[in-house]
Every structure is written in structure tokens, then in C-alpha cells.
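With one protein chain held back, the other chains of the complex are shown just where they sit.
When the chains are written out, they are named A and B in that same order, and each has its own residue count from 1.
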Amino acid sequence: MTRLTRRLVCIAAAAALSACSSLGGGDYGFSDYSLVRVRPVSVGDHSMIVTPPRPWNRHRPIFFEDIRQVEDWTQNGPLLDGISFVTGLKNGKSLIRQRRSANQQVPLFRSNMTPPEIAAMIESLYRVRGGAVDFRTLSLKPRPFLGTNGFQLDYEHLDDDELWRRGRVVGTVINGQLYMILLDAAKSHYFDATLRDFEAIVASARLKA
Amino acid sequence: MCGRCLELTRRSLLGGGAIAAAALHTGVAEARVRPQDMVPLIGPGFRPTDTDEKGLWKEMDRVEEEVAGSNLLITDPKITNYLKTLIATVGGPAAQDFRIYLAHIPDFNAMMFPTGFAVVFSGLLLRMRNEAQLAGVIAHEAGHFLRRHMIRSWRDEKRKTDIFSIASMAAGIGGAAAGAYLGDYVQLAELGTILSLFKYSREMEAEADAMGIKNMAAAGYDPMEMSNIWQQLIGEEEASARYRGKHRHKGGIFDTHPSEGSRMVDLRADAIELTVPGKKYENYRERYLATIGPIRPLLLDDQVKLNDPGASQYVIETLAQDGWNGLLRFYEGEVWRLRNRPGDEVRAEQSYAAAVAYPDAPADAWRWHGISLLKQGRTGEAKGAFARYLQMKPDAPDAAWVRQMAAS
Partner (left out) sequence: MLKRGLPAAVAACVALSGCVQTRQFADLQFTPPSGDYKLLVLRPDVTVGSITTGGMVQPRADWTDQARASIIAALKAQQAARGGNVTIVERRNQLPGVGEQELADVERLNFAVDQSIVEHKYLGNTLPTKRRIGLDWTLGEDAVRLGQKTGYDYALFMHAEDEVASGGRIALGVLGLAGCFIGFCAPNVGGQQQLDYASLVDLHTGEVVWFNVVTAGSQIPGIKFGDLRTPEGAAQMVERLLGRMKPGKAIREQQKLQAQERR
């Protein structure tokens, strides 16, 4: 079930108990998000440390759905923008949990992947799981990251809610493990509004010694 | 990772992985419906007079406005006019009243709405081998309209739902079982859900088959091609399931249509019945290939990137029956690369190498060929391949990275 769905069911159940209950928790209630303050914070499996230039909202990991190496932040909600961290993804692992029996699979990461292959893996993620009906790579170029020769990928995609979204990924493979920081946001307004934060976060990123 | 990835995706909404087509719903009734018994129930310029149907049409107008304005449409006039001509050819009395839209969605699907507008998904265009097959699908959809299936099934649902039952609601697809309020226009990619409201009975599917094949044959198309469509689809689904080590019916795209085999058989009988000895029937393959040729790379790309290796392989091999070329070998390589099981890297390398031997090899084939060579340690050759890629596509998005690779 989606988060929106779960929320709705809870509210409805609560509503059943009283003739007329108030709508939702408003500003205070159980939330999937916790605050990320403006100071160095370790992300994902905690092997990488970044410092955001302003507060962000961190999505709490959902045990069965999320994988340890991936962490998601948002400013305005995941439909509008999001920064994701991939830390130390190992050979043969997937970016997202999936059933082996699913007809359409997101490819697994391999340590010998070149940047075009990693870009293709990200494209598959959006097409197979993200509901993207169109995906365009805008550019792929070398970019230093975490002290190594990494890459920067820029892309955009049209999703099944008919909204175009834009993305930028900065990544590298260290000791056969994948490290990436990814920004994905609505092309109208939201990508530009969060790009500076993304660049600042990338600039601040370092591996725990 | 990818904020919306944990939400339901379009594909899972479309019924277990691919299609929940009202169009391709459960199979035929026990007794075959004979084409000659099928007559259209409406005439040209049809407009509803019953109150409930008028209400339905009003709803559908809004849906059509949304569909027509969707940015998921392929609007290439050459192809859209081609589709318009086809539906005018096999549309029976309503020929001039139909509208038809092509959606850029890689699923195999086509659907008809109660007001006479049809939506065809691009995945369909990839799989049809000739014009007769495409016309057959369109004729089938038109058949639903000509036999007034939507309003009939709507009314059937009303009769059946005597008691508002929560259980039936939960069990049904969307609001279909409870026959709930139609709701408003929908986003194009999730049409399958809304169309589940018009759950066609097996009888209706049989009628549409019969009406469709009749109109198709009358227009001069080889009616046997309609049966061939099912044969191809079954083959694809078997390939997809086999790859997953599954039986075709579990979690396959035809989960809800177990009797496509019997449809294929019935259509074959229909075709034999309708064939007039001595008359020449066409499938217009050349015309079809020429028309969709320009978007075929796009269609293949969409399909392969879904990473359903069994199905993609099958589709490519079927297309290759008309002859291998650089494009098909390239996408064959892509299927292996994305599948990435042990040994697939080598298979992909071989396909890319084969692809670049053809004059029509796409630029991307050279890039992937170069990467394969790099991984095999054949650096000199790799640089040559990269150079060729850059020559073909100097403004490629990843030119910067490739240039660095070529220079190092």
C-alpha cells in the first residue's frame, strides 16, 4: 500500500469511532519524516557524510521496502522533489527491493559497470518501477566525486501522472561499491529550486575514514 | 530512491504486471459466435437517447478531452492518419464517427470508449507484423462499439449489484464490482483501470471478435491474421513466463484471459468460414512496415528497457523473421545486457559485434560495442568504436564521457 493509502485507512478507522472526528493530525501526528539539521550527517549505511545547506526532511526507512544503502530526503514531498543517497551498494545488489519473480526487473549493480551502464540501470529503475513512460538522458560526463573519477548524469522523464521531472546524479564506484547522490524533482520550478542544495551537498560529501 | 518508486506503478495497476485490457478480457463463450450473425446495432452518426447512456457520454467527453490533451500521445501525423484510415476502413457504419489516439506506452493494448474514441498503445504497434493484424485489433475494438457493449455491460452490472457489498467492492477491480460512479477523466497511462468498469463478458468478447473479423474480411484483409495475433501473444507470454520459470498463467499478462487459446481456435474457424474462394486477401505488410518503420527504434527501445527478457527476446526474434539487421541485433544485445545473468555479458558483446557489421547499426551500438571491447581488454579496438560513435553522434548526451574514454 502506498503511504497515502495507509494514512487514509488510519484516518477512516479513527473516524469510525466518533461521530465526527477532526481531519487528520494537522501539524502534529505520526510522520514518516524526521528533520535533518544543518550539520554533518551520515547517510545510507552511514559510510558517507554530507552537510545540507538548510534543513531537509529525511524519510524514515521502511523495513521491508527500503534497502539499507539507500536514503531519501525531500523538501516539499516526494511527488515534487527528492535527494537520494546510495552508499556502498555492493556487486550483485539492486537499488530497490524487488521480487525475483517480477516480470520486469531493475538490473543489479555490477562492480565493473561503466557510467553508461549505471545510467542505464537508473533509467530502468524509473521505467520499470517509477512509472516513467519516457526517459531522456540529457548528458553524461566525467566529474570528480569523493576524491575519485566519477560521473555526472543529467536526465528527464515523463511519468504516468503526466508530469515531467528532471534529475541529476553524481556518482562513482569505490572498491567495487557504488556511491551516488541523486536529485529528482518536477521540471517546473522544483528542480531549479533544489539544485543549489544538491550541489552544496555533493561538494560537502566525504567518506567516513 | 526515486520518490515515487514505492508507490504503485502504472504497470502494477494495469493488473499484475502488464495489461488489464478490457479489450483483451476473458475469452469466448462456449459456442462460437458466427461472424455472419453479427450485425451492427447502431448506424452512422449515432447519439444516445436513453438517459443513462447520455450521462455516460457526458462523462466520456471529459475523458476524451483529457486523452486528446495528454502529453503521452504520439502525434506523428503520418502514423495517426494511418490509424484513422484503418479505423475508417473497418469501422462499419460508424466508420466516419470514430476517433483514434496513439499512446506512447509500451504495453500491448487497445481500448474503445463508449463514445467512439479508441486508444491504441505503442506496444501494440511493435508486435503487429502487418497491416491486417493491426486492422484486426482495431476492427475488434470497433466491434465493441458497434454492438454497444459498453452500455450493455454497464447495465448488466447495475442489474447484478442488488446489494451494495463491501466484499464485492474489495474483490472487484477498482469500482467495477460495485458498479461505482464512473468518476472523471483519467490519466492516459492508467486507462486500464477505468476501463475495468466496462467488464466485457466472454460473450461480448466473442461478439467483438466475430464483428471485427467480419468487417476485416469485408475490407479485403486476410482474416486468418486475426487468429495469428493470438498465436504470437501466447508465444510471447510463454517466453516471458519460461524465463521466469513460471507457468504462463501465473502472474502473466493474460492472467485474466485463460482462454486466448480457444479464441485463437475460434478465430481460425471464423476465418475459414469467411474466406471466399478465389478472392484475393491482403496483409499489406510492406505498407505497414514503411509507415511504422521510423518509430520502430523508439518502440524497441521502450520494450527492451522494461527489462522483461523473455518477452523482449520473443518480440525481437519474431521481427527478425523478416530478416536480421543492425537495429535488431543491437536490441538483442540490449536485452542480454539488461538481463545481466552469468554469460550475458558475452552474449551482449557478440550481438553488438554482429550489429555493427550492418550498415543500419544505430550509433548506440558502436558505443556499447566499444564498452564491450574495453572490458575484454581490447583497448585499441575500443577506441576505434568510440571514435565511430562520436562521428555518428557528435552531440550525443554522453559525448563528454566517451571522449574521455577514447582519449585515455
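Note that a contact is a pair of C-beta atoms (placed from the backbone, for glycine too) under 8 Å apart; a residue touches a chain by one contact, two chains touch by 3 or more.
Being a predicted model, the structure only gives us computed values, none of them experimental.
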Item to check | Residue of A:45, A:134 or A:161 touching the missing chain in the full complex | outcome: A:161
Next on the checklist: Give me the chain A residues in contact with the hidden chain, please.
Outcome noted: 1-5, 7-9, 11-13, 15-16, 19-20, 22-35, 55-57, 74-77, 79-80, 161-163, 186, 188-190, 193
Next on the checklist: Touching the absent chain: which residues on chain B qualify?
Outcome noted: 7-8, 13, 51-52, 54-59, 62, 65, 69, 71, 157-167, 169-170, 172-176, 178-187, 190, 193-194, 196-197
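The working rule: only the chains that are shown with their structure count from here on.
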Checklist entry - So what's the Cα centroid distance for chain A and chain B, whole Å? => result 31
Checklist outcome for this item: chain B residues touching chain A in their complex are 1-11, 17-18, 70-72, 104-106, 187-190, 240, 244, 246, 251-253, 302, 305-308, 311, 337-340, 367-368, 371, 374-375, 397-398, 400-401, 404
Item to check | chain B partner contacts - residues on chain A that touch it in the complex | outcome: 2-4, 62, 65, 70, 72, 74, 78-79, 81-82, 84, 86, 95-96, 101-108, 110, 112, 114-117, 119-120, 123-131, 133-135, 137-142, 151, 154, 158-162, 164, 182, 184
